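A single protein chain has been omitted; all remaining protein chains appear in their positions.
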Amino acid sequence: MGSQIGKTFKTTVFGESHGTAVGCVIEGIPAGTVLDMAHIKKRMSQRRPGQGTHSTPRQEKDSFEIVSGLVEDVTTGTPLTMLIRNHDTRSKDYSRTKDLMRPSHADFTGHVKWDGNNDYRGGGHFSARLTAALVFSGAIAEQLLKAMGIDILTQIESIGSQTAESLVIRPELESLRMAFDEKGIWISSEHEASFLEEVEQARSELDSVGGVVETIVTGMPVGIGGPMFDTIEGRLSYGLFGIPAVKGISFGDGFAFGAARGSEVNDAFGIKEGQIVTETNHNGGINGGISNGMPIHFRCVFKPTPSIAREQKTVNIKTMTEETLQIEGRHDPCVAIRGAIVVKAVTAMTLYDLIRTEAPHV
Amino acid sequence: MGSQIGKTFKTTVFGESHGTAVGCVIEGIPAGTVLDMAHIKKRMSQRRPGQGTHSTPRQEKDSFEIVSGLVEDVTTGTPLTMLIRNHDTRSKDYSRTKDLMRPSHADFTGHVKWDGNNDYRGGGHFSARLTAALVFSGAIAEQLLKAMGIDILTQIESIGSQTAESLVIRPELESLRMAFDEKGIWISSEHEASFLEEVEQARSELDSVGGVVETIVTGMPVGIGGPMFDTIEGRLSYGLFGIPAVKGISFGDGFAFGAARGSEVNDAFGIKEGQIVTETNHNGGINGGISNGMPIHFRCVFKPTPSIAREQKTVNIKTMTEETLQIEGRHDPCVAIRGAIVVKAVTAMTLYDLIRTEAPHV
Amino acid sequence: MGSQIGKTFKTTVFGESHGTAVGCVIEGIPAGTVLDMAHIKKRMSQRRPGQGTHSTPRQEKDSFEIVSGLVEDVTTGTPLTMLIRNHDTRSKDYSRTKDLMRPSHADFTGHVKWDGNNDYRGGGHFSARLTAALVFSGAIAEQLLKAMGIDILTQIESIGSQTAESLVIRPELESLRMAFDEKGIWISSEHEASFLEEVEQARSELDSVGGVVETIVTGMPVGIGGPMFDTIEGRLSYGLFGIPAVKGISFGDGFAFGAARGSEVNDAFGIKEGQIVTETNHNGGINGGISNGMPIHFRCVFKPTPSIAREQKTVNIKTMTEETLQIEGRHDPCVAIRGAIVVKAVTAMTLYDLIRTEAPHV
Partner (left out) sequence: MGSQIGKTFKTTVFGESHGTAVGCVIEGIPAGTVLDMAHIKKRMSQRRPGQGTHSTPRQEKDSFEIVSGLVEDVTTGTPLTMLIRNHDTRSKDYSRTKDLMRPSHADFTGHVKWDGNNDYRGGGHFSARLTAALVFSGAIAEQLLKAMGIDILTQIESIGSQTAESLVIRPELESLRMAFDEKGIWISSEHEASFLEEVEQARSELDSVGGVVETIVTGMPVGIGGPMFDTIEGRLSYGLFGIPAVKGISFGDGFAFGAARGSEVNDAFGIKEGQIVTETNHNGGINGGISNGMPIHFRCVFKPTPSIAREQKTVNIKTMTEETLQIEGRHDPCVAIRGAIVVKAVTAMTLYDLIRTEAPHV
């Protein structure tokens, strides 16, 4: 709870966007793990803004330092702490708007929660910059899962009005695995252009746009998770809603279940190469909260970035008057794109923790 | 985790559908609370099956006994334990199908998880019968929330192809409050007939049907919840996915955010009667994971009941052969209906726990 | 925390001395465990009062009922719930003294904590009767530890002015193992008479007397526990102070360390039959909070039963006047004796939980 997630593989996140540093402490990495630093850096670079027209031009070096728990890239078994110093934090961007509550941001709720002491600069502890720590921890979890044969495939499924095919029906999924690994997240080559156009259109209209991220986890052993308050659905959601702008999560057929008949969406069991499998996977690889060996399949929706350049109505919390606000600063028009790599990270952290905690079949 | 939820208001659920009893232990009810027994009984009766054509004819008396933590209806401050004895448990219904894994049920995953020792009778610990304990605990939380001016309004929004208006746009919501309280959940009178027809149609075709449950929480103080892993979204989801058959959850505009523009869905702040409010509520009352004082608004989708009377393909786990299965027993064709009262209960448990843990503004 | 202990093997205790029932819910017993019911009953009977001159004549049948998590003595993997109905609860014994705070009891602190709503009858949730639930859970943990080759040997080391030899120096410890198992706790045959005389003397003087309980755990694997807040010392103490009347705990040489020199109490390492051992065991089998393979060795001191038959000065909480009180009822003159079996139980619960949570070498 709070800024911490995990039971056995436990990550405590700290920092503010425009403070001294952001980072995390990770407990529960097995002693003797040789951290794949190139992999970690690749993932962190994939999250980092400033890499294309579709993300904020703010330059974040994200050059991290590990200050505990590691001796010559080998983990010691004790807490591993990572630190990213903040640079290029133009705090003056924010000082003018200190008392103007940005609509659909956490300025107002944070102000009330912490009696006006919250670090308002750049979103403070709410900033998407904090997700760098999640991506760091997730990259380690991903490495540990991969060693068990578990892969997390994440794609941008839709941006605004444009939608790609679901991963579920892509026949070439297997052949894409390497590409997923290399690029971190997948953007269908057929749809990349229309996605970016959608983003560019929003930007040019001083606006932002939402999107949906789809994830498939292959290689999950049967029997992970549990009923009641150990469901894979509940655990993943708990973590994924920690990513700024995520507002909905669904598993398997998701909201389409509402209009479905049982006879259409029940997944019949069969036997294939001596293993029990299901012939379809409407349930997203989960029965009764527990993995059934099929791919775990879910979607997250990201709302449009609340920071838009248009003039908006708001309130001045100091003077308690209604005013208008024009957000300047540098912002992604579509947080779903960079958010996808964080979805992958939180998925890795959560599933690795579940497996390590329950462990029976791995 | 496991069979337990909550930090300050903590409920541990136990029992199996066809074992001796189901029940729960609740820690964290304030000492000196006079339990409203009539209210608890009303809620438990609203969940109980056997009350109409749309639910299973199994007779569950659900007559509960409180065995600790209470002296003459007043709580003592120590753990309160509630017990419901199981009766009318025709275990023979299930013995014939012991080795046949019911599709989209937890028979297979439970079997693997617990090495064949799971109580297979009637779903065991996975049974919807366990939700009686959640409704009990939720009724107490609801009473405690109501004393703070917080109400939970839950409606069946859709069944199969039939959809009612969202609560958000019902102008008469205020006047319905009493009715919500009395009936537990709301079924729009305009849609009740078409909903039941949808259910009856499914039943007559030996099938089942899904549905969507919508909830609005009014009266939430500003500042409850937090960023990262204390978000109201994450906490509610964690609990709600513990309800059997829930497969998706979304807040405010939910998956519609994916196709939206920021300018359309940002909730502008304004001042009304000296209070900061938002002019719209696309974000479902939550900014940055924290309540902003507007109604908390979310939806859960229930998949169709996996137990259907049609013949289905499956696997015999003992002989490892493919077979067919015809589920007899007694089952709701649409779990969303009775599930709605459990959504209300888990919402109450989670929000009361959050408020009691954080407490700053209440 | 609260009424719950354990991370992987988790026990939630509930009930009041003079309420309807006491009991517990246990999560984390491995599925498929065949519970040794005779062993559980033996341990519960060893805790039960009314068995000799040295304990209260109150008749507690302690006949327990398991209402969930078990099918024909085999655990299912889901929460196991146990219930003991209270009988022979002469509540009238207590009603007269309701407002008189018994010295060194929890009447006053419980009254303040729960605003006068605590169940005052017989100590309520503070009653030693609650330890029946601990002994039940501990008996199961003991069975599971024994299967790993781990034994818990507990003796009454001293009562009042009479002290037996430490287990550490008993040459025949090995040969006593069976006796320990059979009797639950050990009372040195050389000292039994003098111990009982001490108790009888206290009773005849309308008084009570304290005692020290010593425990040795053999067979512990190396590497269980951890630095900081996973020390075996910290975990055991956390649990053991949950036993009413325990007021001190020490490991190995304990308080004698204060006057010792390092050269006297450092445990030199050596090799014996290919294994690293220590030549002495001043540290009680724990280095840096972690088991080193030598016997875990510790002591708990029990204060004299606060319920004594002599007239005592106290306060009437209702009238806020100073009064005198003469406790009637039925009370052990020396709680250390029955407390010893609870020490054994809590030790088993804690160590089994630690091993199951960390698991690396078992």
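Here the chain labels run A, B and C in written order, and each chain numbers its own residues starting at 1.
Rule of thumb we're sticking to: contacts are C-beta pairs under 8 Å (C-beta built on N, C-alpha and C of every residue); 3 or more make two chains touch, one makes a residue touch a chain.
Since this is a predicted model, take the numbers as computed values, not measurements.
Among C:K41, C:K146, C:K303 or C:R330, only C:K303 touches the chain left out of the display. Contact with the omitted chain, checked across C:E165, C:D181, C:E200 or C:D230, is made by C:D230. Checked against the full complex, the candidates A:N117, A:S204 or A:T319 give a single residue touching the omitted chain, namely A:N117. By the touch criterion stated above, the residues of subunit A touching the omitted chain are 2-4, 10, 12-16, 19-23, 25, 27-28, 31-32, 65-71, 74-81, 83, 113-119, 124-125. Counting the whole complex, the residues of subunit C in touch with the unshown chain are 1-5, 7, 13, 101, 103-106, 108-110, 112-113, 125-126, 130, 158, 160-161, 202, 205, 207-212, 222-223, 225-231, 233-235, 237-242, 244, 246-255, 257-271, 274, 276, 278-279, 282-284, 286-292, 299, 301-308, 310, 312-315, 317, 320-322, 336, 360-361.
Going forward, only the chains that are shown with their structure count from here on.
The innermost chain, defined by the distance from its C-alpha mean to the mean of all protein C-alpha atoms, is B.
Once the centre of each chain is set as its mean CA position, subunit A and subunit C turn out to be 47 Å apart.
Multi-chain contact residues, meaning those touching two or more other chains, occur in subunit B at positions 2-4, 13, 113, 125.
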